[in-house]
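Removed: one protein chain of the complex. Kept in place: all other protein chains.
After this line comes chain A, so read on.
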Amino acid sequence: MVKWTEEERCTIRDVWEKVDIDEIGPQVLTRQNIISFKRHTLATFGDIFTNTSILNNPKVAHRGKVVLRSIDKAVRNMDRIQETHAALSRLHYEGVDPDNFKLLGDCITITIACKLKEALNPQVQAVWQKFLCAVVETSKIRCQKYVGNNKP
């Protein structure tokens, strides 16, 4: 379990308070899909084959909000991220390459950087990165656990 200082908790909450999920969520997933060539993971989303279609795809935008709502839960439960995200474990295990978690984390940081600008100074980014790593590692552990035990 990751340990947090009180200062780190405040830093993460300060960053997250400035994030409007309805605004930032769609931007995050848009960026991730434009950058990633592994677009087949969203094959049911319709047209995601050009940058323009990704930018205008309402399902991409909606998924972005869903993803950030799960990050919101992790922010509110920093000491229990693994338990908090347990409900997502089977869903991710069945269809998501774990490499995408890191890419998503990087896209979240870059999108937040556009929003926060100088407020995302090196010290703040370091704490935010620690938090994202905790979320990403939790997701990877779930995938490895299920693969290792051959659980359906």
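Criterion: a contact is a pair of C-beta atoms (placed from the backbone, for glycine too) under 8 Å apart; a residue touches a chain by one contact, two chains touch by 3 or more; residues count from 1.
Here, contacts and distances are computed from a predicted model.
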Complex minus one chain; that chain's UniProt name from "Aldehyde dehydrogenase domain-containing protein", "Globin domain-containing protein", "TFIID subunit TAF5 NTD2 domain-containing protein" or "Septin" is "Globin domain-containing protein"
Of A:Val96, A:Ile110 or A:Ala134, which one is in contact with the hidden chain?
A:Ile110
Option touching the unshown chain, where A:Val2, A:Ile21 or A:Leu55 are the choices:
A:Leu55
Missing-chain contacts on chain A, rising order, are 27, 30-31, 34-35, 37, 51, 54-55, 106, 109-111, 113-118, 120-123, 125-126, 129
